[in-house]
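One structure, as structure tokens, below. Some questions next.
One chain of protein is taken out of this complex; the other chains stay put.
Let's turn to subunit A:
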Amino acid sequence: MTETKHAAAPPDVGAALPAIELAGVAKEYRAHGETVAAVRGLDLEIAQGEFFSLLGPSGCGKTTTLRIIAGFEEPTAGRVYLHGADVTGVPANKRDVNMVFQSYALFPHMSVWDNVAFGLRRRRVPKEEIRARVGEMLETVDLTGREKRRPAELSGGQQQRVALARALVNRPRALLLDEPLGALDQKLRQAMQVELKRIQREVGITFVYVTHDQGEALTMSDRIAVMNDGRVEQLGTPREIYERPATRFVAGFIGTSNLLAGEVERIGDGRAVISYGPDGRIEVPLRPALPAAPGRRLELTVRPEKITIGTERPGGALCAVRGTVTEVVYLGTSTNYNVSTATGADVVVFTQNATSADHVAARGDTVWLSWEPRHSYAMGAAQ
């Protein structure tokens, strides 16, 4: 136990070997005479004790990646390492990782206790130790007193926790979770997100977490790999991925992003100034690799919550764009506006309803959208 606690310390302390490493992993399925590439060349290093998420749309290869790590699928190319040991070709029952299935996959004919003890019994752990560890684990997931029940006699959330306990009790090198909260309703889901995060901190085990819910990935993860069509589009912390999406796909997939494009007027002070429509002006910080020059069109994104909506043109160095409100959606704590801008691009704005009770604008109003230049994020040359 102390060993894993150590590993949960900052990555550079125990970073000698990554818990999981994928090197050039690819997987092709043969179905009806055709080959389907589910994963195309993945290189990943997941550190000991890390909460790592695989995030992406349906069919992008998340489950396949997880099953390759677990040992249920053999990659058609590449190697899999667990703690530096090459486990490619080793069957799942001989790998020191455990999986939590989306369907939970509990043993229906066994009690909660027998479900959780299953892995320890297979490894011939002494009876006394099994009793202690299973009891302790059931306490951790708050299922004490329900040991004798069958899975069918538990609620969805309880079944989920049995599945978690059944895997965690073995103290695996890593826990692989395939959309473990997918079958729960919204409220339970949020409660379980907090719970999962707490358990992960307590046991200090590496979690590889598959989800297509970006909110879930952002709130829980240390790092996220955003996947698309069998590839990793971007790898980074939630903040990096949210604030500085590497590709159009990531910008579109994570949160709501407003994509705007305009012609670069001039460049100076590490920024490009873009004229937008007849009277709009946007400033965007430049990055070294970006091909920006006066006269070329540039694409950029702004997050909806960074934009302020007002009736007057703001002064100072703020970015400002004029538009017409096409939709107002009141959401209690916040209000969303859809604004059609001069060049035809639609911009979404989120405002908090903290201060003023009255709406800033109504449908059909002409408004000014403004934000600080540092919140503009350049994506690349626009077509």
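By our rule, a residue touches a chain if its C-beta (ideal position, glycine included) is under 8 Å from a C-beta of that chain, and two chains touch if they have at least 3 such contacts; residues count from 1.
Just so we're on the same page, contacts and distances are computed from a predicted model.
Among the names given as "Helix-turn-helix domain-containing protein", "Aspartyl/glutamyl-tRNA(Asn/Gln) amidotransferase subunit C", "ABC transporter permease" or "Spore coat protein JC", UniProt records the absent chain under the name "ABC transporter permease".
Of A:Gln48, A:Asn98 or A:Thr335, it is A:Asn98 that touches the chain left out of the display.
Touch with the chain omitted from the figure is made, among A:His109, A:Lys127 or A:Arg266, by A:His109. Considering the full assembly, A:Arg166 is the residue among A:Arg166, A:Arg189, A:Lys306 or A:His375 that touches the omitted chain. Counting over the whole complex, subunit A has residues 70, 72, 91-94, 98-99, 101-103, 105-109, 118-119, 122-123, 148-150, 152-153, 166-167, 170 touching the chain that is not drawn.
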